[in-house]
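A single protein chain has been removed from this complex, and every other one stays in its place.
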Amino acid sequence: MIRGGGHAGALRFLLTKTVKFILVLATTLLGLIAVTFFIGRVVPIDPVLAIVGDRAPPHVYERARQELGLDRPLAEQFVIYVKKAVTGDFGNSVLTTNPVMTDIMNTFPATLELATLGTLIGVFVGVPLGVLAAVRRGSWIDQLVRLLGLVGYSVPIFWLGLMGLLLFYAKLGWVEGPGRLDVTYSYLYTPVTGVVLIDTLMQGQMDAFWNAVSHVALPACLLGYFSLAYISRMTRSFMLNELAQEYVIAARVKGLSEIRVIWRHALRNAAVPLVTVIALSYANLLEGSVLTETVFAWPGLGQYITNSLQNADMNAVLGGTLIIGTVFVLLNLLSDLLYHLLDPRTRR
Amino acid sequence: MTGAPLVQQPSGARAWLLSPEPASRWQARLGRFYLGWRAFSKNPLAVLGLGVVLLLILVAIFADLIAPYSPIIGGNLRTERLLPPSAAHWFGTDDLARDIFSRVVYGSRTTLWVVMLVAIIATPIGLAMGTVAGYLGGWVDTVLMRITDIFLAFPRLILALAFVAALGPGIDNAIIAIAITSWPPYARIARAETLTIRNSDFIAAVKLQGASTPRIILGHVVPLCLSSLIVRVTLDMAGIILTAAGLGFLGLGAQPPMPEWGAMVATGRNYLIDQWWVAAMPGAAIFVVSLGFNLLGDGLRDVLDPKAAK
Amino acid sequence: ATPPDTLVQAWTIDDIISLDPAEIFEFTASEIAGNTYERLINYDYKDVSKIYGEVAESWTVSPDGKTFTFKIRPNKKFASGNPLTAEDVAFSLQRAVLLDKSPAFILGQFGLTKDNVKDKIKASGNDVTVELDKAYAPTFVLYCMTSTVASVVDKKLVMQNEKDGDLGYGWLKTHYAGSGPFSIRDWKANEVVVLERNPHFEKKTPLARVIYRHIKETATQRLLLEKGDVDVARNLNPEELKALSTNTDIKVASGPKGGVWYLGLNQKNPNLAKPEVRQALKYLVDYSAIADTIMKNQAEVHQAFLPKGFLGAINENQYKLDVAKAKELLAKAGLKDGFTVTMDTRSTADTTGMAQAIQQTFAQAGVKLEIIPGDGKQTLTKYRARQHDIYIGRWGPDYQDPNTNADTFAANDDNSDGAKAKPLAWRNAWDPGPLTTQTRAAVLEKDAEKRAAMYKDLQQAVLDNGPFVIMLQEIEVMASRKNVDGIVIGPSFDTNSVAQAKKN
Amino acid sequence: MLDIQNLSVVFGTGRLRVDAVKDVSFHVEPGASFGLVGESGSGKSTVLRAVCGLAPISGGRVMVNGQAVKSPRDKSFYRTAQMVFQDPYASLHPRHTVDRTLSEPLAIHGEKNAEARILEALREVGLGPSFRFRYPHQLSGGQRQRIAIARALILRPKILLLDEPTSALDASVQAEVLNLLDELRVRLGLTYVLVSHDLAVVAHLCDRLLVMRQGEAVEETTAAALRSGQAANEYTRALIQASQGFARDGVEPVLV
């Protein structure tokens, strides 16, 4: 009976959640559009120049300006922007001439690939490290985690990236260099998902797959390290909090093994806030890997947006920003859902 | 007057500080401070962090005295470019024949400026947004938090880039950009903290004494949010320095020839493999200072935020 | 490692915005067009004065100097397999004018407009005739015909992909319809351009494929080159090149390019408007030190606005760092204690490096230079609005004729703020006075020697009095693996050829 | 002094609606002491909070000193009625010294000679001036509760609302605080409304009391009636029974 009620409750919960989510998404995106749009208009870069170049004769310049709609009032431009954006049309990128959506579809998988691997490393190494550090508070492993974290917070990522390349690629030759794939393999497969690892694997191109793995290893480990630094420290602090709870003592009183107490009872509870932390760090990797992408010649979204911004390619900037904003909100929702899944107290 | 009596009765001074019956506001405050300091100083890493930060401040103040060369005017381009570290140039010279040590020393000013300004701009914004939203609740909360979310959902570096692009490159604008992008997490922390405080009995008690809302927020809520915020800001300092460096790296931070560590590393990356010192020296400076702030933040957390230290 | 039949180049190729020759105006895309399209005529990379027919077999000029007739080679084919005819040539030229993209003015300066181009350019049999509005110097016309905008496109293929009367523009922006040694197989913005051997080209290329990889970081380029994961690195800096000189697997080749580095002094700034100040600043740049250190392998000292290799170029350098002289001049201008001035500087490594070197030598005479960094588009926007004090930048010629630089450095028809044309002289608010007329006259001078003399005069006038401190001429360097051979570094950016490149 | 008629308090709406107080009425004479007893969640605190404006009055009427209360309460109200909270560990601002805590109400109401008033207030609750600059963490639970009482008294209110003032304290400390409250009431002529779940405490301090259960008033009775074991309502009897200690069947509680 209560089970049935639970289901109905869950359904209602999902429904209200969805409605709320759509509202949140809509307002956030509108806010994002507004901020980006007005930034785009106050940036002292002439977007027409990006299209026609410096040496274009005046009439070519004028025509391009009109085509961009820059001669209309600001408010009108904004309305047009929003109208189009709602239908998923972010216009064409000036720099690549492709529709911005296409460009994002091309660059986002690269970023996704890197960020996902980085987060996986961060989670699968960072969480156990954090747990161990909390359990052995004050021991060498705690110090190690602390040090890893502090170094991770303090080292410039581009420096570490180049040094990594120098050591593991140039000197030791353990991994492949910058880029996603050697040219030899570039045309052995057809891009489907855009994630090279998946595409090559699905098409049975094992050589290409291993080559891609070798390419992605270093940047992924680098991002993984940064996410690990964060996740392990947060895990540690959440675990310390949980380990001090009464129910942990109760679990020990029951005569459960320490492993079960820690990994099943305490971590299961620490997982609740941890989900949010992991989602946040994932979002950060998705948006913040511009520097890594530059160093590793990784044709990702971060580089795309930065490059567009420097060239006043506002369509691309807006599109990219909206995508990242959407992903951010989606991740928030996901972590929210997971939160509810993991924590029965929040299910009403 | 000699120092002898004091030396002989160190417990006297400590007893005074720790007196359970302080005789004045000052004694109470000092005692509290001393207690904090004692907890703090038990953590050698935190003291090290404080040392680094103090060193940064001292170096910034006395840059003129410390730096052996001009940070801006270089030597002979033909003979003094890209010299490795030596007795004459401790950290070597850069591509424009400038002494890197002197530039690092002067760069501490920029770094300090960045750190201070961001702290002064971002913390109050975050604090105000968070406490007001948390305390008032209702639609004020909804509106303020939605704004916060929007800024939070914005790719941070991109927002900073955009602001710098809009305001024009330069260190001050970079700082404003960083400040604008770093307040949302502070607002969230302040709000969360406020939510736990706002229903507490001591807030109800001042309400019952007829205190106005601004008075409650400023006098009673803010001081309690401040400590976790200070900790968070200190821990963020490293990230802020690195973001400034990242902006410098993208050419949007400090203006040349102003010595800014991030921009220096950015130049140095062109010589990374053979003239390693050009990037490594300012890079090491960034690292040390970030580490210092992190260690300090960690230590402060133990002192100010016993919850997190558990 | 790279495959033996493929040449991989590491280069920053993020400036490509179009692959349509009627629109291409950027360095990277120009080079790619140069290797994938053929033009009517071309010039010898070694001796620019030698012009030869590429698609044209021969050409004649009518007695009145207004009509050029080109005879097209028979039996040529496009990469698509379609035959290349006079019809295609005429279409290509008309199309460039009709589309009216940025480089269209190169043809437009001969009086070709949208309205008249169908009458002025005609194909008949194997011949293409082009009718001009004035009797221009033939060298001027021919040099213009060698530029990318005059590339021959495959009319049939292009028109198959026409949409809404756009002459196939939308399609060609990202596709290929040419007859050059290579064809463009793939372009992924900010990632890669892949060229593939054109099977229909007469002289089969030794390499099956040429790949341009977008690598932004020079250190990354170097690592890739040293590991053999690219064959050529295009953007290495002097230090990296120096370090590579000890690597026996790698060789470095270089050749001068048409680009010049200069300072533009805005005449709206009252200090800079003083002739003595302009002169003084020319004495306050340590040209040779910059060329030997910061810009080593990337530029050499050159002070006239026409680069080495152009008709009439002045190759002697009359200025060098002379602080005493500069101080004297400043004193004469009433600025004994110097003055403060800003410089808009693109925040790339070489530009900022030069700017800071200049900042140091300026300071020696009391001129306090504040550097305002910005990205390219940003500084350019400001420059075009005449809001700078000093602008440091590079100017590349649009075509191989001296008029291209004279027109921008020495001519300014309208110095008012609302002027339509924005040559460099205008951007610096400089009214060159009689120089404008002289520039206009030089285009019409048929006698090559006289014409050269006219340009020499123009250059000298700008050297003495112009608001430009021209400092350096660009050098293009390529570091490549030892086994790579046959890459030609031409005098302009569209003449770097990989057609005969091979790997041993 | 305090007159409550048909008070009801509702929190939230829809599914989240909680009827915390339903139709409760009682009246307290000036100088009297009135008790509210009941189990956790029965709405005792909510009644007090509704009087002070910390909880919404959804129905009924609250009169203080002969006047209906205004929402929001004005300053004169706060000078008439003050409240002491249950948990002395939570009701003092952890970063404020005793001095600051006590001077805050004086500052809000623009009172003069704060110095003297603070010292006097401390003396009233049996603490010396040496406590003035201490922080809460330097005080024991009983001392904190004294400070909370001092804070409530410093504006010289007529009514003191006491929300389980001793339930967080050890038995020995509870006795001290109860004695203090008793003495203050007589000396300052205060009116008390005391909330507690401990019948003995209520009976000790109050003359009349109201038993509450799930937001409703169960019965109003007197301390004397409790002592003599008279209770009309079964629930009240159960409370009395439970307060006697554990009773194994048939065995009388040892301590009475």
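Letters A, B, C and D mark the chains in the order given here, with residues in each chain numbered from 1 onward.
To be clear about the criterion, a contact is a pair of C-beta atoms (placed from the backbone, for glycine too) under 8 Å apart; a residue touches a chain by one contact, two chains touch by 3 or more.
The rule is simple: contacts and distances are computed from a predicted model.
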item: Undisplayed chain, where the name is taken from the UniProt record, one of "Hydrogenase maturation factor", "Dihydroorotate dehydrogenase electron transfer subunit", "ABC transporter ATP-binding protein" or "proton-translocating NAD(P)(+) transhydrogenase"; value: "ABC transporter ATP-binding protein"
item: Chains still shown that are in contact with the chain withheld from the display; value: A, D
item: Residue among D:94, D:128, D:189 or D:245 touching the omitted chain; value: D:245
item: Of D:3, D:19, D:111 or D:182, the one touching the omitted chain in the full complex; value: D:182
item: Residue numbers in chain A that touch the chain omitted from display; value: 1-3, 137, 245-247, 249-258, 265, 268-269, 272, 342-345
item: Touch residues of chain D, complete complex, unshown partner; value: 39-40, 170-172, 174-176, 178-179, 182-183, 197, 199-201, 203-204, 223, 226-227, 238-248, 253-256
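Note that in this section only the chains that are shown with their structure count from here on.
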item: Central chain (distance from its CA mean to the mean of all protein CA atoms); value: A
item: Gap in Å, rounded to a whole number, between the CA centres of chain C and chain A; value: 40
item: Separation of mean Cα positions, chain B and chain A [Å, integer]; value: 26
item: Euclidean distance of C-alpha centroids - chain B vs chain C, Å; value: 48
item: Numbers and ranges of chain B residues touching at least 2 other chains; value: 165, 168, 269, 272-273
item: Junction residues of chain C - those touching two or more other chains; value: 217, 219, 223, 375, 378
item: Touching chain combinations (by label order); value: A-B, A-C, B-C, B-D
item: Chain C residues touching chain B - in the complex, by the definition given at the top; value: 217-219, 222-223, 237, 239-240, 243, 286, 289-290, 292-294, 345, 347-349, 352-353, 355-357, 359-360, 363, 370-375, 378
item: Complex interface listing, chain A residues touching chain C; value: 44-46, 49-60, 63, 93-98, 103, 106, 162, 165-166, 169-170, 173, 176-179, 182-184, 186, 294-297, 299, 303-304, 307, 310-312
item: Chain B residues within the chain A interface of the complex; value: 146-147, 149-150, 152-159, 161-163, 165-166, 168, 235, 238-239, 242, 245-246, 249-250, 262, 265, 269, 272-273, 279, 283, 286-287, 290-291, 294-295, 298, 308, 310
